[in-house]
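All protein chains but one are shown at their positions in the complex.
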C-alpha cells in the first residue's frame, strides 16, 4: 500500500517532469523571461495537489542567437514545488547540478492533525 | 527562385506550426488564460520576421475536468500573425474551421519602397 | 530524510509527467500509432531509474479529422512504468479514469538483498 507521503512525492515528480517537457524549446529572451515564468507558475498551480510553485529561469544562459533571442533549455530552470496529500507535504526542486537539470526531493514532512488545538 | 512574398508566407507558417505544438497540452483555466496568451505572444514576437502576433484562447472550451482545470487544445486557438520580409507583409490566421484548427494565409501585400518621398 | 522508496516513486512520477507533455499533440493515426509507441518507449527507457516502460495508445480514440488523421491526446495513453532505486521498485500507471488521464502508483516493493545466496 502507498500512503500520503509516497503520493505527495509522486505528484511532485509528475509536475516537474511535465513542466520541463511542456516548456523546453520555447523562444525566450531576458525581456520575456518573466512572462514565461509567470505562465508556467499559473499552469502548474492548477494541477492536483500543488500548494506552491516558483519558477526562476536563468537569464545568464539566455545568450542571443543570430536573430537576437534564445530558447528555453532544461539548464535554465530553477523550480521549486510543494505538493500536499492529506497532511503530508513534499518539497522538490529542479535545478542544474553538475551539468544536468536534476529533479530531486528536498524534504517531506507531516503536519499535526490535532483538531483539539 | 523564391522572393520576399514566399519568404513572408513561409515564416508565417513556421510560427503558427511552432506555437501550436509548443503550447498544446498546457494546463489552463479561465483564470490563467490571459497569462498564457501573453507568454505565447511574447515568445512568438522574438522570432525572425514577426511584426505582430495576437493570441486569443477560447474560454468557452475551457471546461473543467474533475480537478478543476482544462488543457490547452488546438481548437482553443485564435491567433493572427503578421510577418514581413523586405517590403512584403503576410497576414495569417489560426482558428477553428469546421472542427479543425485551420491555419491559413489571409493576405499578402507589398508596401511601396519609395525612398524619394 | 527520503529513502529509496520515495525516490523510486518520484522517478516514476517524473517520467509519466514528462512523456505526457512531450508527446501530446503529435499527429497520429492507427497506421502510425505503433511507431509512436515505440519511439516513446525507447525515449523513456533512456532516463535514470527506468527498468521497464510499456506504452499503448488507444486506437479507438483516433478518430479522423477532415484531413484523415488524429492528434495524440492524454486520454489515448495507457502507459505502465517500473522504476528502481537501490532494491526498491515502483510500478506506476497512466490511463483514463472517469474522463481524466490519471497517473497513479500501482505498488512499491523491496527485493531482498541477500549477498550470501
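Letters A, B and C mark the chains in the order given here, with residues in each chain numbered from 1 onward.
In the analysis below, a contact is a pair of C-beta atoms (placed from the backbone, for glycine too) under 8 Å apart; a residue touches a chain by one contact, two chains touch by 3 or more.
Values in this document were obtained by computation on a predicted structure and should not be read as measured data.
Although it is left out of the displayed model, the omitted chain contacts the following shown chains in the full complex: A, B, C. Of the options A:21, A:42 or A:84, the residue whose C-beta touches the omitted chain is A:21.
Within the complete assembly, residues 22-23, 25-29, 31-32, 35-36, 38-39, 42-44, 46-48, 67-69 of chain C touch the chain that is not shown.
Listed here are the chain A residues that touch the chain not shown: 20-21, 24-25, 65-67, 71, 74, 98-100.
For chain B, the residues touching the absent chain in the complete assembly are 2, 5-7, 9-22, 92, 103-105, 107-108.
Just so we're on the same page, only the chains that are shown with their structure count from here on.
Relative to chain A, the most remote chain by averaged C-alpha coordinates is B. The leading chain pair by number of C-beta pairs in contact is A-C. A simple rule picks the central chain: find each chain's mean C-alpha point, then take the one closest to the mean of all protein C-alpha atoms, which gives A. Centres computed as Cα averages put chain B at a distance of 31 Å from chain C.
In this assembly, the C-alpha centroid of chain A lies 20 Å from the C-alpha centroid of chain C.
Residue positions 25, 67 of chain B are each in touch with at least two other chains.
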